[in-house]
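Left out: one protein chain. Kept in place: all the others.
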Amino acid sequence: MTTIRPRRAAAAALAVGLLPALAACGSGASGSGAEGEATPSSTVTLVTHDSWAVSEEVLAAFEEESGLTVRHVPAGDAGTLANQLVLTKDSPLGDVVFGIDNTFASRVADAGVLEPYTPGSLSDSAARYGIGDGALTAIDFGDVCLNTDVAWFEERGLDEPETLEDLTRPEYRDLTVVTNPASSSPGLAFLLATVGAFGDSGYDGQGWEQYWADLRDNGLKVDDSWEDAYYADFSGSGEGGQRPVVLSYATSPSYTLNEDGSASTTRALLGTCFRQVEYAGVLAGAQNPEGAKQLVDFLVSAQFQADVPEQMYMYPADVAVPLPAEWERFAPLAPEPFEVDPADVAEHRDEWIERWTQTVVG
Amino acid sequence: MDPDGRRLTAQGRGAVASAPRSAAPRGAAGRWAAPLGWGLAVAVPLGFLGLFFAWPVAALVARGFVSDVGAPDLSGVQEVLSAPRTWRLVGQTLGQAVAGSVGAVLLGLPGAYLLYRTTFPGRSVVRGLVTVPFVLPTVVVGVAFKSLFQPGGMLGWMQLEETFAAVVVALVFFNYSVVVRTVGGLWERLDPRAEQAARALGASPVRAFCTVTLPALAPAIASAAAVVFLFCATAFGVVMVLGGIGYGTIETEIYQRTTQFLDLRSASVLSVLQLLVITLALWVAGRARARREHALHLESDRTAAHRLRPRDLADGAALAVTAVTVVGLLVLPLAGLVVRSFRTPTGGWGLDNYVALGTTGGRNALVVTVWEALGTSLRTAALATVMAVVVGGLVALVVSRRPRARAARRAVGLLDAVVMLPLGVSAVTVGFGFLITLDRPLGLDVDLRTSGLLVPIAQAVVAVPLVVRTVLPVLRAIDPRLREAAGVLGASPGRVLRDVDLPIALRSLGLAVGFAFAVSLGEFGATAFLARPDSATLPVVIYRLIGRPGAENYGMALAASVVLALLTATVMMLAERLRGDRASGAAGGEF
């Protein structure tokens, strides 16, 4: 660190003149002009992954009622978000986090990033998902599943695969594309699905690694990102892809309805799913801990929970909240998703990815 | 008739004779103004880059070399360096960088000739067009290329899907304009008489080119190649999308180690390794540029472009190669993008995707509309441009001087090399470095990490090297006697800057502003994983749209990309105009 000090001294000279000037320019550009009026305790900062969304009216109603101003800071995908939080635990980015999922939850909770808090009004269904000594509150969930291109199979008179094992059969050779668990969160979820399904002793006693070896030998394609797999390789997205089986979400088929909206051109294979649960929590060292608690209360409230399906396209953790009518048809939940104990995930995640890489990439 | 032959008139002489002497010297007041001014000119860029680049990077890398209990921990070094995977990554990094640079130079040379040595209708449009890829978001380009290469795609027959070659082709696509501009800028002003002399001495056109023109261009070529090498070695999006599984570079590995595993131990070792590779490239570039200063003397005052003669062997060959390159490498992927953007979600053709830009996407994929994001992008880019131009302009100013003291000259040379580093250091290292350093920068109570300023600052850090490389050659080309002439006429050093350097640099500053603005508009690497307040830029919005299923969102992403490409091309074409006349001897920069 000694090499850094002189730079700090040099930087200090700059800071005197430049920082206030920058701050002055920035307030216009960032649209955070409201900050000036609001006292610190009336602003609460919400750090999320990039997929966060909420209806303006719902958020406005909360702000109105609580007297708080919510400042939103997106910080990358779920993995990046989790790692940013761990890295900044001594000086948190905000007061509340939303978007930690069950594949990263333990890492965040174990690192002492969160302040234990459980909302009083938590529904039983949400409480069931609670992990990390009550520091993480489940807000919503969804299933990561393989999707198929219905028309592709119909045209060829081939039955669609239904189970994980089906994909290793010769008739499904060169048909599947998934994503890399090291770089994509659905990829990691799917790896966990196979770990949950086979463990070390399932798959006829050969364990999940052998399953992946068989998948690989059956012409599996692995992309680095979901965008890449879904749009470039999946035939069902209509962008010229060649493979009719892709790793995506249980809700994805509702995006691919035919012209009259009567049916979807894709289908989720509900026997191949891993359940992703997204959590919120109060950050340790929050500037506004009281506001943070109110915000978490709001995230589990009926208004927000009802807003989740339309905004983030996830299932609200509170199952009592009514769902949009068409979800039953086009976005059903897996009846029995594969599960892995979060503590196991925390302990073995990096090792599993390493083993997966050895097996599939070589 | 001959104005030179006119005599100084007697009447004039009389008038002058009555003139009194000039006043005595005004004394030595303000003796401290110059050192203070130069001190500031050095301190501001160093402060900016120190605070927003060196410190964050050093802090993050340092964490990787410290164990949990705070003791120095170098175990990662041996672990990483002894892993065969590491050396495979280094090999792939070097391989793609070398191949990308060679490809860009081979294709870029004819392009530089055609676009800077000949004139034809629509030349400025083509010049603008070739710059577009340089600033397009890689996500979009990656997907566009991928759909070209995959089986059933337009270039599927080449069987390049997920190959090293596909990555290299895309890298050449991105960096073609670097070579065209850098080499073209010099070639444009190369005195054609040297080559004519060689021809008169019996050299064939090819021989004359190889023995006279090529050596004269060598410094510019080497300089461009080194910069392209830098971009290729640190390319991220393209490698992720096109490389396929198992293919990776130091850059992608650092990204995964940091964002997914938080394995700072390995990431730090890799960052140091990357820095070594980059420093080597910069050293080569620095030497090439030093030689280029001499090359500048070869330039003639006026541009030496001639009308394009397609029947001429050289012109014809350059035209053919460039046409194939521009059409095959630039137009095809871009056209695919444009055409696709007009396909409606229901499978027909129309403007639906563009109309949808006023919405927040299918099922509210976005928080803001694309137009709102465009507004954010423009504001952010404007702010980033101001910062980059101030910082980069000052660096160029300082580096353009040759101080008398040897040590000072060395320091200036070092500054010249150091400002290039932001192009060679992983954006994720910088971004994560921000997280652990900018919560209370310099003890000030401003959490910059979550302020709206961090995004333009990160973009400015990336744009500064481009501004420097654009403005510096012009400042260096100013005859020092011009400044002396002003000084003798009573202009203080500050006034010399204002009256001599500034007006001449302003033309290249136009181009620098254009570059900084365009790069900021397209910047995605750092912006994507920076914690930022609720104001997504256009590339972030495009990424988000493409990250959702549904033809509607995908179509919007493509339409938004076309808007971004158009905007970029327009900015670059305007900047090109601002270059103005070259009568002052101003070169066009290195990009």
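Each chain gets a letter, A and B, in the order it is written, and its residues are counted from 1.
The rule is simple: contacts are C-beta pairs under 8 Å (C-beta built on N, C-alpha and C of every residue); 3 or more make two chains touch, one makes a residue touch a chain.
Keep this in mind: contacts and distances are computed from a predicted model.
J.: Can you match the unshown chain of the complex to its UniProt protein name from these: "Na+/H+ antiporter subunit G", "ABC-type quaternary amine transporter", "NADH-quinone oxidoreductase subunit H" or "TonB-dependent receptor"?
T.: UniProt protein name of the non-displayed chain: "ABC-type quaternary amine transporter".
J.: Counting the whole assembly, list the visible chains that the omitted chain makes contact with.
T.: B
J.: Quick one: which of B:212, B:446, B:504 or B:575 touches the chain that's been left out?
T.: Considering the complete complex, B:504 is the one touching the chain left out.
J.: Just name the one of B:205, B:246, B:375 or B:487 that touches the chain not displayed here.
T.: B:487
J.: Which residue numbers on subunit B touch the omitted chain?
T.: Subunit B touches the chain not shown through residues 3-9, 11-17, 19-28, 31, 404-406, 479, 481-482, 484-493, 495-496, 499-500, 503-504, 581, 583-585.
Throughout what follows, only the chains that are shown with their structure count from here on.
J.: Determine the centre-to-centre distance between subunit A and subunit B, using the mean Cα coordinates as centres, and give it in whole Å.
T.: 35
J.: Would you pull the subunit B residues touching subunit A in the complex into a rising list?
T.: 43-44, 46-48, 50-51, 54-55, 58-59, 62, 139, 142-143, 146-147, 150-153, 240-241, 243-246, 255-256, 258-263, 346-347, 362-364, 367, 376, 379-380, 383, 386-387, 432, 435-436, 439-442, 444, 446-447, 449-453, 456-457, 528-536, 540, 543-544, 546-554
J.: Taking the complex as given, what residues does subunit A use to touch subunit B?
T.: Of all residues in subunit A, those touching subunit B are 1, 3-4, 7-8, 10-15, 17-19, 22-23, 25-32, 45, 47, 50-53, 71-77, 79-80, 83-84, 86-88, 91, 93-94, 107, 180, 182-183, 221-228, 230-233, 237-242, 248-249, 252, 255-256, 259, 310-311, 313, 350, 353, 360-362.
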